[in-house]
Each structure stands twice: as C-alpha cells, then as structure tokens.
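All protein chains but one are shown in place.
For chain A:
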Amino acid sequence: MDKWPSSNQKWLSAWCIKPVGGALVRQEPEYILLALMGSPLKKIMLCSSEKEIFSVEEQVMVQHSVIINNMIEDGSYNHEESKIPLDCVDSKTLKKVIDYCTHHTHHHNDNQEDLEAWDAQFLNVDSNGLYDLLMAANYLEIRNLLDLIYGTIKNMIKGKKIDEIRRIFNIKDHGFTPEEEEQNRKEYPHFY
C-alpha cells in the first residue's frame, strides 16, 4: 500500500505554487497547514443506535453511500463538531458496513475473483445479521452492497423447493389453512 495515500499527494502539491493558465495560483492556506501537520485524511464520525461513535475516512463513505454523500455535499455536516446519527443501525452492523466500504475503496483495483471471495466471506453471517445489513444498506443507499445482498437472497430462493425455502427463512407457520395448503399443492404442483 502506498506510503502516501492519493489524498495526501493532492495536498503536498498544494504546497507548491505553480502557474495555472498563465497566472500564479496559490492553494488554500488551510490545506497547506494540514499537510504540515501530517494528518491530512479527512474523517467523519458516524454514531450508531447504541450511541457508539465510529470514525471513518470521509472518502470511503462518500464513495459508497448516497445518503452520506448528499449530507457532505449540501454542507449539513460540519467536520469540526458533528457526527452523523444513524439511529436505525446498531454498532455491530455499522462496523460491518464500514468494513465493507473501506475494503472496497482500498481494494478496488484487485481482481474480480479476490473481491468476490472477500464478499462471500463477508456475507457469511447468520440470517439476522443479513437482514440487519440489508436494512442498513437500504437506509444508507449503498448500491453495491444492496446488490450483493439481493443476489445472496435470490440464491436462497431460486431453484429451491418451497419446504426448503420455508426452512431457510424460518417460516414456521405458513398461515394457510390445511385446506388452502392442500388446494395450492394440487393446483400448482410445479411450484413446489
């Protein structure tokens, strides 16, 4: 991994004053200051429903979550003071979501097979965990994580017998009366 992540390099070159279009242009003074301080990665704070604070690179979340991207863009997030409250996401799920986004940002140049293997391992959670991730990804509007989860659920349904699907999703009581259930099986045997 690069010693200097790309966001650093932007600010290092800001230190230089170079001609742009014939005129000399100075970069913003605070960027130069931050470069001197040596901690240039912009971070944001996310707060789970359990009031736990997670610090994560702004770039990572902005790339993946439409909701967070919009918040940063329209200026409703103040870097100095605020944290983004996510009341519908618990700490365990939020940590996983941050894991996913961080991995995909830093490893986006990896080959497809490695990424898919990582994704498969990432989704090796129990059903509850899967639903929590689904709801979090839905709330934060993280498209690629959503597609990944929908793909997994699709595979849990596609081609499986009805009884097996009921077992996998723990649908203990199918809610049909015995007559209805029998009627269904008689009329649509190919569904089962």
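Here is the rule we go by: contacts are C-beta pairs under 8 Å (C-beta built on N, C-alpha and C of every residue); 3 or more make two chains touch, one makes a residue touch a chain; residues count from 1.
Definition applied: contacts and distances are computed from a predicted model.
> The complex has one chain missing from view, so what does its UniProt entry call it, picking from "3-ketodihydrosphingosine reductase", "Myotubularin-related protein 9", "F-box/FBD/LRR-repeat protein At1g13570" or "Zinc finger protein ENHYDROUS"?
Going by UniProt, the chain not displayed is called "F-box/FBD/LRR-repeat protein At1g13570".
> Sort through A:Q63, A:T105 or A:N184 and give me the one touching the missing partner chain.
A:N184
> In the full complex, which residues of chain A touch the absent chain?
Considering the whole complex, chain A reaches the absent chain at 116-117, 120-121, 123-131, 134-135, 138, 146, 150-159, 162, 165-176, 180, 184-185, 188, 190-192.
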